[in-house]
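Complex shown without one protein chain; remaining protein chains in place.
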Amino acid sequence: MVIAGAEPADSGVRAPVPALEISDLSISLRTGTTDKPLVTDVSLSVGPGEIVGLVGESGSGKSLTALASIGLLPHGVEVRSGDVRFAGESLVKMDRKRLRSLCGSSISMIFQDPLSSLDPCARIGNQIVETIRAHQQVSVAEARRTAVELLDRVGIPRAKERMRSYPYEFSGGMRQRVMIAAALVLRPRVLLADEPTTALDVTTQAGIMKLVQELRSELQMSVIWISHDLGVVGRLADRVAVMYAGEMVELAPTEELFKAPRHPYTAGLIRSGTRLSYGQPFGFVPGTVTEPGHWPQGCRFAPRCDRASEACAAHPALELRGQSALRCVHPLGEEPAP
Amino acid sequence: MSLAAAQPLPVGPSPGRPLALRVAARLVSRANLFWVTGSAILLVGGVAGVVIQVVPSLRHLYLDQNLIATFKPPFSAGHILGTDNLGRDMFWQLLGGLGISLSIGVGVSLISVVLGIVVGIFGGFFGQVADAVTNVVVDVTWAFPAILLAVVFAGWIGPSLTTVVLALALTNWAGFARIVRGEVLSLRERDFVNAARVLGVPKVVISARHFVVNLLPVTMVMIVYFIATSIIGEAGLSFLGLGVQAPTPSLGLILTVGRDYLAISPWMVVLPGVLLALGVLFLNALGDHLRDLLDPFGRIQKR
Partner (left out) sequence: MTAVAELDDVTKVYRVRGQGVHHVAVDHVSFSVEAGETVGIVGESGSGKTTIARMLLRLTRPTSGRVSIGAMDIWHADRQARKQLPRAVQVVFQDPYASLDPRMTVGASIAEGAKRVFGREHATNELGRLLDIVGLPQRYRDLYPRQLSGGQRQRVAIARALAMQPAVLVADEPVSALDVSMQGQVLNLLNELRRELHLTCVFISHDLGIVRQFCQRVLVMERGKVVEEGNPEEILSAPVHPYTKSLVDSLPRMSW
């Protein structure tokens, strides 16, 4: 069932320009006089209707990258350099008023914990209607109609009655669907999803993933799906970007990434997540992630990499090759390191 | 034995110094000079007040009577804060009274804190029956007026410093026990407590080893609040004649005597009153400040 209602901003034209373009984004934490880099030089563009998976572990900076795109960086954390452009406009340099008008209508975000992003004291129907009327000139009745349609579309049974329910009356999975409904009610061009299914059961998770895929097709919406779980992203994304220690280390179409990973960390992640038969040793990446502030000057993955050499003492640059990118001087599939 | 390689982590921030030192360091380094100097003044004053009562050769300072120099106002010759109805120097009387107030405050606090911790942990950690029993005891004690207990003790052992300490301590601890019980209810669910139980560590040892240490921030804040309430309590009981008796100086005593001479000179009422107000105000604010430092999530409630 396709949603009827207001058309997205430039309807009819399938723009070749990326919906969201992150270029050389660097984010750091300001404490007193010191500046601690948390994300350095991240570049990523997402085409219309594309799902890009952003994968990384703790300290990778993946969430911050998304939060910066929508102007939700926590206090003290700031964009140091680089840009995030939406439909040609810079989101980083935009004034708050314009950013707020874009939020929810053109760019939307969903989070891991729907309870903290839905007002627990307001009925969900009212919250969705409020969102609609904050951005569009429609009557309450019309807004309610749209809301009910959307709740129905995301799979909430008896949607009309449930408009009067409070968030706590829903189960985790249902709440997440409500949050998706609230995020998508204005048919945004871009959806940022920060670990939306991590806290859910696997069965519920599958349902949410399917829903997002369908909505992506219906709305031609671009999605950045952030996760620590490479397996989840593997099922969902068209392209996968891997982040490590605040920077992007590999970007490739999904199948290519899994079949032939080039960065040793990507291979390590795949190895760690691959399940074998009984008794086999578990894959892992030796060592531990270095904390922001303790990153080495050269390649940040080198201390844990078995392919590291002296060449890795120089910080490798991000090489772009069409839809892919790689930050490594000794990638897999090429000559083994000396 | 070949094991998965464990790369040593670069050692992080310096190993934990004791909590007390860390708090002290933060208090000083944050340029909280106001709190530090204020507390220092209070402390020095209190110690001085105790010293002049304990050291025989100094007792004359607050005991010397001079019946031709009574009711002198502040800034009189030789008496910076004037004299009382018996010509005794007000400054030393007040200082002595401050010493008594703080000593009682500290004594009551310590007793309340110890009782509160023991009962609170007992109720929170040693089973439902223990909890039910302690709740009843705590509720009854909490509701019991200190004055009534003071009257009973005064009748039994006579009014004195001991009476005040007992009356205040035996009613005060209940509020703290409630707070401790609440803390223990959440602490006992933490996995390191469960692990200790599985390791066979007896509950009493767990309480001492894990709970008390984690209760220190709450305890420190409550001690400061208790000192403040005890000062008021002591002043009140002495004012009513149930507490400290002459010649031991007491702010409440000075107040109650001064009441009769209000027409002649207001200073015997004003000075101890102002000192009491300032002292309690400062202590409450210090408690608030400590609470902001140690308990930003507001689990402690002032009485």
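Labels for the chains are A and B, by order of writing; each one numbers its residues from 1.
Everything that follows uses one rule, which is that a residue touches a chain if its C-beta (ideal position, glycine included) is under 8 Å from a C-beta of that chain, and two chains touch if they have at least 3 such contacts.
For clarity, every value in this text was computed on a predicted model and none was experimentally measured.
Novice: Among B:Leu86, B:Val133 or B:Val201, single out the residue that touches the unshown chain.
Specialist: Among B:Leu86, B:Val133 or B:Val201, only B:Val201 touches the chain that is not shown.
Novice: Check the options A:Pro196, A:Gly234 or A:Pro316 and report the residue that touches the missing chain.
Specialist: Considering the complete complex, A:Gly234 is the one touching the chain left out.
Novice: Could you pull out which residues of chain A are in touch with the chain that's been left out?
Specialist: 57-58, 201-203, 205-206, 228-232, 234-235, 255, 258-259, 265, 268-286, 288-289
Novice: Write the list of chain B residues that the hidden chain touches.
Specialist: Missing-chain contacts on chain B: residues 1, 3-6, 8-9, 11-13, 15-16, 19, 190-192, 194-201, 209-210, 213-214.
In the analysis below, only the chains that are shown with their structure count from here on.
Novice: Can you compute the centre-to-centre distance for chain A and chain B, using the mean CA position of each chain? Integer Å is fine.
Specialist: Chain A and chain B have C-alpha centres separated by 53 Å.
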